[in-house]
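I'd like to ask you about the structure that follows.
Note that one protein chain of the assembly has been removed; the remaining protein chains are unaltered in position.
Labels A and B are assigned to the chains in the order they are written; within every chain, residues are numbered from 1.
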Amino acid sequence: MCLGVPGRVISVREGFALVDFWGVSREVCLDIVDEPVAPGDYILNHVGFAIRRIPPEDIGETLALYETLLAESPNGDLMAADVRGEIAGTGDRDG
Amino acid sequence: MDSPAALAAENTRLTAAIGQLKFRDPALARRLAETIGRVTAEIGRSPVSVMHVCGSHEQAIARFGLRATFPKDLNVIMGPGCPVCITDMPEVDEGVALARQGLVVASYGDMLKVPGTRRSLADAQAEGARVEVVYSAAQAVELARRLPREQVVFFATGFETTAVATAAVLIADPPENFSVLSAHKYIPPVMEIVAEMPETRVEGFLAAGHAATITGWGIFEGFVERHGIPVVVAGFEPLDILAGLARLVELVRDRTPRIVNMFPRCVTKRGNLRAQEQLWRVFRPLGGRWRGIAHVPNGNLRLREEWAHRDARRRFPIDLTLLWDEEPAALAQECICGDIMSGIASPSDCSLFGKECVPDTPVGACMVSSEGTCKIWHQYGGLPDLRGAL
Partner (left out) sequence: MRALIEEIFVRDLPPLSVPGRGLEAMDDGAALWLGDRWLVVTTDSHVVQPIFFPGGDIGRLAVSGTVNDLAVMGATEVLGLTCAVVLEEGFPREELERIQASVRGACREASAPIVTGDTKVMGKGEIDGIVLTTAGVALTDRVVPDSGLAPGDRILVTGRIGEHGMAILSARHGLRLEGELLSDVAPINGLIRAALAAGGESVSAMKDPTRGGLASALHEMAGKSGVGILLDELAVPVSPAVRAASELVGVDPLVIANEGKAVIGVRPEAAERVLAALRSHPLGREAAVVGVCLAERPGNVILDTGFGRRLLAEPEGELLPRIC
């Protein structure tokens, strides 16, 4: 029940989107999502509602996140600490 | 890393990840697991216990067999993160009572077999009561539309992420015969309770990524300050979980209690304001009992005054005394779901696990829900942790 599943928007009509989940398509309600959604966008679905529009650039960022974690030296240096701070901050989308 | 071939390979990998939105690179997973092992060893204590509060995290951990890769000094415990499991008996009784009073009760499938004081909704259904399984709040409204002469009560269970959907359907003005029996719960307050329990030695929390998509990660700042325990928000892909844990053990090692967001593609600091506005327009937090954990201040979500006309508790008299005709079954007293949900015991500590208590004949709520610790462990052979087994 906690789980949201990401999918790709195929089409949109008055408050609903037809979304493709890796080959299966389902209708999803757009009443809760906080951004306009267009075909080609990725959304996170939870119990039939889109709860998030996933910006494509954030996906690449996720991979970078993993890599950065791994690149940090065992003893921790100041630069690594900066990177960590930056990552915690990048979540902020208050603009 | 700058050669055209390397860049092309990087591009392909990125495209594949974007195309699939799945983060399932086994090689990367192995490296993350090594990091977890190395950092845990650097902490030097044993065991190091961290807790997650989401059934879906436990499912992903069990399904991918991640515990087999964790160092033996690291305990990743599931806390009270199963919304079905923590729905208390009197709440189930309310649903059962309404069903027996002749109303149509719509419920998520998982709730059907959760034991009430004497009966579950499934028992009531077998005795002739109208209990319908729905997969979403919208479906419950659809049911009310199809049965205009019946009163349809939506037994609304789940955490805040799911409560948002309930709020949305109410705001959209459903048919007159539709009402809500809210058993929704709110997770952040229970983290406070667990952090304060003397028996738990939880040194870090993994927060649920999808709940945080709605609430934002900012709400954990106060918690981190008050308890000095780090919190990492993590997603549900195996790489998300491994990276989240790697970051968490680093924070534990460095004794830096902070909130770190390792799920930036879905979680922002403030979260989904539109969803929050709808949630708090319809619901208010109230103290209440969570099964096995006793009182959680602000842990329950109930309909506000303005929505009294949609509140099943106010629309219908619910007579629970009709249900309490006998003592609870003896077996139920041996059930240690409460301890399991608080993270101080595990299913293998329970004398009933896998014997009297199995998915077909569940004794406790943890064995009923797809997010219950016991059900998950049982589904994966009763042995989620193969460290040292091979």
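Just so we're on the same page, contacts are C-beta pairs under 8 Å (C-beta built on N, C-alpha and C of every residue); 3 or more make two chains touch, one makes a residue touch a chain.
No experiment lies behind these values; they were computed from the predicted model shown.
As for the chain not pictured, it touches subunit A at residues 5, 20-26. Take subunit B: the residues that touch the chain left off the picture are 24, 26, 29, 33, 62-69, 238, 242, 358-360, 370, 378-384, 386, 389-390.
Methods note: only the chains that are shown with their structure count from here on.
Taking each chain's centre as the mean of its C-alpha atoms, subunit A lies 20 Å from subunit B. Residue ranges of subunit A in contact with subunit B, taken from their complex: 1-4, 6-7, 22, 29, 31-34, 42, 44, 46-49, 51-52, 54-56, 58-63, 65-66, 69-70, 74, 76, 84, 87-88, 90-94.
Across the complex, subunit B meets subunit A through its residues 13-14, 17-18, 20-21, 23, 28, 31-32, 35, 38, 42, 54-57, 59, 81, 83-84, 108, 110, 135-139, 157-159, 161-162, 164-165, 168, 171-172, 208, 210-211, 213-214, 217, 236, 239-240, 243, 246-247, 254, 258-262, 264-270, 272-275, 278, 370-371.
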